[in-house]
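What follows is an incomplete set of chains from the complex, kept in their original frame.
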Amino acid sequence: MDYSEKVMDHFANPRNSRKMEDANGVGTVGNPTCGDLMTIYIKVEDNIIKDISFQTFGCGAAIATSSMITEIAVGKTLEEALKISRNDVAEELDGLPPVKMHCSNLAADGLQAAIENYYENNQ
Amino acid sequence: MYLDNSATTQVSKEVFEEMKPYFREEFGNPSTLYKLGRESKKALDQARQRVANAINAKPEEIYFTSGGSESDNLAIKGIVFKLAKKGKHIITTEIEHPAVKRTLQFLESLDFKVTYLPVYENGIIKIDDLKEAITDETILISVMHGNNELGTIQPIEEIGKVAREKGINFHTDAVQTFGKIEVDVEKLNVDLLALSSHKINGPKGVGALYIKKGTRLEPLIHGGGQEKGIRSGTENVPGIVGFGKACELAADQLDEHYEKLTSIRNEISDKILNTIPEAYLNGDAEKRLPNLLNFRFKAIEGESLILLLDAKGYQASTGSACSSNTLEASPVLTALGLDPVDVHGSLRISLAPESEEFDVDDFVNTVAESVARLREMSPLWNQ
């Protein structure tokens, strides 16, 4: 797999990889049967993502995209965060091999699921 | 440290030296009449003799091809196109290499019937299943000798006996076993046997098919009539010369290598299984190649493990879907009845005789650390 240096950096030194005990939004996407499962934890204050972390079972691209999306999303409002697309994630990583594009989907979907979970918790 | 010798090997120095003159000096076409051509022809004959010696065959039973995949295709399609009128049933296993499996799937699309024998959790077929599967329509049995992912070894001798009794052609893919354990076509009772050069420190792009005298095949590549009409195309003389040399070396050193490899393999296996929690060996622990181990680690994904190991200087492989271009998990591991999640957490390491020099403890520690790191990140690891 020809991963960019940035992908390899985020894979080898993942940012914000931990379980968050006091998250107020948690989203899990993927299917371990297919080799991927991703949980995104967010802590929202005043409509802003104050803290974000992930846990991922998956390939190098899945781990790198999880790590990257936490960097992109932190400090954003929920509205802004919902607009992060898979292409944004891939672009920030200087691209992904074509077969791995779906892994960046996973990250964007995971964040969305976490935000939806936050909305559900705080209706 | 290269630990992926089941994928391919380095050409050995002796092999490369032997090949060299055939690129620019002895470059003649073996089919030509003059001296330059006759020298190439002689080189082919010598290589053929060396391959034959290594598997206890006669030189006229060795047919050179472009590799293991072509040999498998030639064996299977060759028999089937010759015997289609006699019957349309073929028996194989659930864990064949794609060169066999996809060939049979193609034949299914032409209305052949294929029985896939189960391999159970140890990765080995049962002779009774084979006996039950045979019908009057069966024209071919194709069962691999050693599996490329698991390293497990099938009971080829016994299968061969059953095939002989019933008068059914029997092909085995010995690409992974050749050079690792004894491969003797007489003892194995086979009619066809596939070999590949680049798995035994020979060059890529060369292989051979053993065809027992009297077995008739339709060619896969028709043309100028080389290889007694069974495999046309100008012969890859330097490649064949290199393959011949690699066979000679492999045969000469077989016992010595077997001892060495088995002892390192066992050391690695014991240490990994003892050091790492929830680590398991895939495939039978005894009936296996001396150079191949396949582990599974709970709650982690193989591609990321491979990448971490590569960063530490260890090259290995995995059966995880995420590591393949098709994003399909290893059908071989799936055939063992493993939980799909576990299939993704597999690690295959395959040793070469040179591997003896490497530091087993450092390797085991690196695997242990890498597995631990990935488990920390994994939502599936709750310990």
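Chains here go by letter, A and B, matching the order in which they are written, and residues are numbered from 1 within each.
Operating definition for what follows: contacts are C-beta pairs under 8 Å (C-beta built on N, C-alpha and C of every residue); 3 or more make two chains touch, one makes a residue touch a chain.
Since the model is a prediction, treat every value here as computed from it, not as a measurement.
Chemist: Can you give me the copy-number formula for the whole complex, using the labels shown?
Modeler: Complete complex, expressed with the shown chain labels, is A x1, B x2.
FYI, only the chains that are shown with their structure count from here on.
Chemist: For chain A versus chain B, what separation do you get between their C-alpha means, in angstrom?
Modeler: Chain centroid spacing, chain A to chain B, equals 40 Å.
Chemist: Can you tell me which positions in chain B touch chain A when the two form their complex?
Modeler: Those in contact with chain A are residues 299-301, 303-304, 307-308, 311, 320-323, 325, 327, 329, 340-341, 344, 376-380.
Chemist: Any idea which chain A residues touch chain B in the complex?
Modeler: Listed in rising order, the residues are 1, 3, 8, 11-12, 14, 17, 28, 32-39, 54-63, 99.
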